[in-house]
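As you look at this complex, bear in mind that one protein chain is not there, while each of the others sits in place.
Chain IDs A and B follow the sequence of writing; residue 1 opens each chain.
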Amino acid sequence: MTTTTQTAPLVRATGVTKKFGSGDKEMVALSGLNLEVREGEFLSLLGPSGCGKSTALNIMGGLLSATEGSITFGGKTLTEPSRQIGMMFQQAVMFPWRTTLDNVLLPVEIFGESKKKYRAKAEELLSMVGISEFAGSYPWQLSGGMQQRAALCRVLLHDPKLLLLDEPFGALDEFTRETMNQELLRLQAHTKSTAVLVTHNITEAVFMSDRVAVMSARPGRLIGILEIPFDRPRTPDLQTTSDFVALVAEARKMLELQ
Amino acid sequence: MTTLAPASTTTAKVKQQRPDRDTKGAGWIALITIAVFLLLWQFIPQTGLINRVLFPTFTDTLAGFVQLVSGGYWWEDLGKTMMAVAIAWPIGVAFGFSMGVILGTSPFIRQAITPYAIAVQALPKVVLAPLLIGWLGFGSESKIALAVIICFFPVWIDTMVGLALPAANEFKLMQSLKATRRQIFLKLQLPSAIPMIMVGVKHSLLLAFTGVLVAEILSASDGGLGKLAKEFASQLNMPLTYSVVGIVVILAVALVSIADVIERRVVFWSEESRARKR
Partner (left out) sequence: MTRTEQIAQLAIDASPRAKRKKFSPYILTALIAPLILAVWWFVTETRIVPPILLPTPASVVQSFPRVVFADGFGDQIIRTVTEIVGGFALGATIGFLLGMLLSSSSRLRAAYLPALSALEAIPTVILAPIIIAWVGFGMEGKVMQAALACFYAVFITTLSGLGLAEPNAVNLMRSLGASRWQTMAKLRVPTALPVIFGGLQLGATTAIIGAIVSEFIGSVGGLGYLMIRYRGSFDTAAYWVIIFFFLVIGLVTYLLIWYAEKKIVFWRHTAITRPDLEKP
């Protein structure tokens, strides 16, 4: 799935450094990150906590500004959040005063577009992830996994070109998490969007991605990029093949050498 | 007067939850506001737009303050007010704490008396002020009685709530160790309750102060800052009235600061204390 190498990258990070605080309290969260995200690929940022992977993601999403360096998105310098970019967070971030459907429709409401126009699409997305019967329910009437399914619908509603996923299923139990990862891959393939996933789980990163960017902590920087050549769609069986295990071992070695 | 307490915790929270990001120039804003306020206070009364007797200028008020402080006769009133607070507050705290322990240790009793706690909370206890003054006279007894009645309530409720705070697992731990009821109370419930109780104790100090002031304003014979303010106001001597109010404000802020220090010392382990120390 690395056939898009020739086209211009969707996102290009050049020498991105992020410092927090100043003086004695200065902390370098991310140091000199150079990274390209190719159109249509699934890229993971893998590393221990404190390696700046979430910081990098937030800068790509325009939520944080880089102290040094710059980010381009679709060829243009990114300075603020874009409607072409959709973000998912560790928590589902469902507003408890809105029904599931209204939560999914939040983006178009913010954009000032007609909710009516998107209603059918939202319902279709909800049924694709299997929770259409909960459209009228409130988030607190749903399980954690269902809430994240709804959050997935919300991020896909306005067809963003780029999905930025900050450990979106990190708060779920192992079983739900695997199902959700499958779901995510299916929908990403369906919408042909580009995805960047932040994770500290090596197996997950290798299983999900076309490429894995391995990062180290203090200061956060990129160690290297691992190409994952497996075909799609991928099934859980893949994880028991020797090629897969070898790649996981290689990623682990990259992390441990630091 | 029954329910101002949580405000103090909320204030602390507000200060914590917003680390000051963009505060450049805040000092100037504060200074300019004060300056504008003082200028308006000084010049609007002089324009004759408002009654200068009721709204004396800043300098007139300041002169009143100097007159009051140098006059010296208000020391006695200050002493009377503070003495009443100093007596009523510990009584109210002790009473509230005992009620809390007696009624709060058992979940059964706690649940049973909840409707009554709501009723006691809903009744504005100052309604008793004229009765207490009528019964106990204009002396300090009526002030103290009113202050105790008003200030015991938060300590009572906070003690009960605090004793119920430990989670089921903590009770299970104690039970697995075959702890006696007394041990559970002394080693688990009471220590867990102390931060909460301290909030009530702090609140009750302010309520005791309020109670004493109300009694003084209403009875008007034994003296005290409340009576002083009322007398000056009834003579329309506004500079002196404002000065007494100013003294009450300073006292109240000082009392709260002292209570804050005590609270931090006692509950050194609570998150809030640690956050404030930093």
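Going forward, a contact is a pair of C-beta atoms (placed from the backbone, for glycine too) under 8 Å apart; a residue touches a chain by one contact, two chains touch by 3 or more.
Here the structure is a predicted model, which means the values were calculated and not measured.
Across B:Lys80, B:Lys143 or B:Lys230, the residue that sits in touch with the chain not pictured is B:Lys230. Only one of the listed residues, A:Ala8, A:Met27 or A:Ile110, touches the absent chain: A:Ile110. Mapped onto chain B, the footprint of the missing chain covers residues 1-8, 10-11, 13-15, 17-18, 20-27, 29-30, 33, 54, 107-119, 121-124, 126-132, 134-135, 154, 157-158, 160-161, 164-168, 171-172, 175, 206, 209-210, 213-214, 217-218, 225-226, 229-230, 232-234, 236, 238, 241-242, 244-245, 248-249, 252-253, 255-256. Even with one chain removed from view, chain A keeps its contact list with that chain: residues 58, 61-63, 80-83, 85-87, 89-91, 93, 95-97, 106-107, 109-111, 138, 140-147, 164, 173, 175-176, 179.
Following the convention adopted for this analysis, only the chains that are shown with their structure count from here on.
Mean C-alpha positions place chain A and chain B at a centre distance of 51 Å.
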